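Attaching a single structure in structure tokens format; questions to follow.
Just one protein chain is left out here, and the rest sit where they should.
Letters A, B and C mark the chains as written, and numbering starts fresh at 1 in each.
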């Protein structure tokens, strides 16, 4: 396994969503008879989709709506919601700023301190509405914020960094003990992100209820461009799903694999499940919802190094309600709406009655690029070629 | 066979038309001595091309012209022709609507009920002109409409859905028995679409005279983008042709393989035959004919799920008569006209005297993309680069 | 050798110029000490480049200049030069016509009959200037025109069709006997085009002094788009060079391999020699010369089928003198000028002192496409993306 990339140096070929396609079998199922329920620890979802912990995507209002529709949203405990009493005006400032002002503005906004009472207040806002509440922090603050979140009534706690590890070397601060953290929490803890079989095994061994899969998934990803780090999601998901199955055989405990990142269309989500995912986490696709706090924008906080920039604002536009994006009806036919319906239709056509069957779908490597004609047409359109 | 895409997970590499090319042998044939006749069940065609069952492509008028030229057109029994007494005005509305109005308009049009007397009337219009008449329905209505079509004088009956199967699970309706259907019909029944060897074998065993090959053939295909499903046409056609040859050896019955979708130029059609096709079905290439009812537009009804959109209108433009597109003379040199002539010339250069010989052509995997220069030129044209 | 493209169907992977690069060894040579002389039959050239038999590229004037510079130009005996007493005005009409008028105009021009006295006159014009004279015809007219050309003093006779074969089946006309043709001619005969080892062997056995290699070399090539036929030039050249070496071992006769088509830059030409070519034939790169009769345009006559179009005019522009294109000095740094100088510099860097050494250069498969950044920039330029 692996190809020679240079003398004495081998590398394994990895695959992304664009390079594969799903192959129908000899059975089909009426989409209305397809079951897409999933469980992450003790949490049951009727739609196996999580909303990413981004300030432009999740606020209490969206979290409530997401839960009503059957999914779950993760609220960032280190973002605008917990730094500002009135986040609405801050969010409005971001969406109204010019592209030139935006980066600086966003960077400044996150310099305000986090207020612990706001953590409690936001969680209670969500719980008061009877919705499922998931919240997230970075590893460094996981112990403190995890405790606070649990006490405030949160249903799920997420610990996320670009690249997670159990063994972290630092001369400046102490490293979190994930095993202790999971033991101390009564609500399910989900940890990420990882991309390899062996890291997935280590994370499961901490007692996590689920793990996030996805680091620098695409060639256009900042993590891959700036840091050179990344594994395409097909390979990462298959590897971590294999770790889950092995860990389940060894221990009898089933840990959910949640593919996070790199999925923009319904087809990508279907492929993630076919690769072995139990659920998916999406961000920019949901940032386009009317309910999304970003007002048609989102911005990441991917790189934690103090001097590398964070906060570039991305315009995604607002297309429709969260409901339309998740369960339709779809106005657009590009696969960006009715994600649950598309998943059911895909599963029906593939003969998968539920997520577990979908994980066994036959996959084919299919050429992803047919730009020739298109580029040629572009060339002609702008007056080139003959 | 297959490559590792992740731990414990293998996938087979598939190929599309863009990735292959045909290799001349040591013999050439004068194109005028090349024979491209084909038979599908009892139907003989002098041009092995079928027009796809799309409302923007086939109406009785086009079906009559298609038959005259030596091919056959499939009329959709669930479209505008069978829902409206006067389809012309409806079609005119579609072609005159703005891009913004079009999707909604198209969706509304298909909410009108199908009238069975119109099914009979349209078939009789075609037969009255002495033309071959092929008509199509989805599986659910195949028994009822097949009977009606046969009684009205149709020559061929097509049952098509995005992904066909013999075993369909539904709690809401009963599944059609294809074997019974083929037994009950005296005219040839063609079923599709499928892409695998084993599904092709199952479909042939029902008694079908032909099967359609093609699901999500291209990376730009909606089925692949929205549902993640698809197999590129080179591999799909080769696999189903292998099934046909095996089935023929076992039973002595020759079932036609009709490659459907993903062919836009003469070269693609030549490649489909080299891969083993007995005939091809094309849509958008014919939508450009003056006779096409869509007036330079076509629209698909690919996804049957109620909440996923259907009806996006695609502009293809009107370039010439159906005759020019099929048998020339060609005004354009891009391979979109004189498809039969291009096929004969290709076969002559490859030394194939007929379709059966063409199916044995040497195929090479050839890099499909040479965008570098073009993209670079585009970049320069719009004032970038040095 | 070969990969599975479908059940029971294998195809060999072929390579084009864009996919390879040349690897320096442990020796370098001062470019001024590099020798690029070549011999084709009895003809000695100091620059191993032939100008393609296209009416927009070669007329007597360009042929004279080409010979002076050390190369050789092939004049088409079935083009404007032999159909019109005063070709200049016809050529001016073509270059002055609008894009809309051009195709029809070009098609009409070639309906005029060929005049045998003009064949003689054009050849004499070239010979009077003391230049090397090569002329070409299609197979059907090779016997008659070959004899005429030889009598008029031509130095080389070229027989070319898109796909050549020794065994041609036609009920309408008799097939040319190439062995007899070569035997009857005293001047060297070059035949093409072919792309395979076995066809190359057959052509050499006729007694030809050289063979042209190149059928549908690029993905953008009409032959590949319209007919589906083609083999990328790296593989085609390597295969035919292997046939030459085998034939030479068997017979002691060295037949020149002339790579024709698919080379646009100096680097492509260097690669052709590294793949085993003895000479190259180029068209559009020379159509950009001030001396080229096309006035910045060229047009092909690729497809002989009566109903498939011929004559599409391509604008290449006029950049400089033929001298600058062939031997410099170069004003442009894109590899389109000083082709001989680029070849010498390439050979010097690769440590090849002459063409025979260049044919042994180490070749690497190198990723050809780095469009990502460029496309991204294009996207940004026209106001897309963030």
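By definition in this document, contacts are C-beta pairs under 8 Å (C-beta built on N, C-alpha and C of every residue); 3 or more make two chains touch, one makes a residue touch a chain.
None of these values were measured; they are calculated from a predicted model.
Peer 1: Out of A:130, A:228, A:252 or A:317, which touches the unshown chain?
Peer 2: A:228
Peer 1: One chain isn't shown here. Among A:32, A:103, A:321 or A:354, which residue touches it?
Peer 2: Looking across A:32, A:103, A:321 or A:354, the contact with the absent chain belongs to A:103.
Peer 1: I'm checking contacts with the chain that's been left out. Which of A:65, A:143 or A:202 qualifies?
Peer 2: A:202
Peer 1: Which of A:141, A:168 or A:353 touches the chain that is not shown?
Peer 2: That would be A:168, which touches the missing chain.
Peer 1: Contact with the hidden chain only, please: which chain C residues?
Peer 2: Within chain C, the residues that touch the unshown chain are 1, 12-15, 18, 20-33, 197, 234-239, 241-243, 245, 265-271, 274-276, 327-335, 337-338, 341-342, 344-346, 349-351, 353, 363-376, 378-379, 382-384.
Peer 1: If the hidden chain were put back, which residues of chain A would touch it?
Peer 2: 3-9, 11-16, 18-19, 103, 162-173, 194-196, 198-199, 202, 215-216, 218-220, 222, 224-232, 235, 264, 303-310, 312, 368-371, 374-375, 377-378, 381-382
Just so we're on the same page, only the chains that are shown with their structure count from here on.
Peer 1: Expressed in ° and rounded to a multiple of 5, what is the rotation angle of the C-alpha superposition of chain A on chain B?
Peer 2: 90
Peer 1: As a quick test, compute the distance in whole Å between the mean CA positions of chain A and chain B.
Peer 2: Result: the chain centres lie 38 Å from each other.
Peer 1: Using CA atom averages as chain centres, what separation in Å is found between chain A and chain C?
Peer 2: 54
Peer 1: By residue number and range, which residues of chain A touch two or more other chains?
Peer 2: Counting only residues that touch two or more other chains, chain A contributes 371-372, 376.
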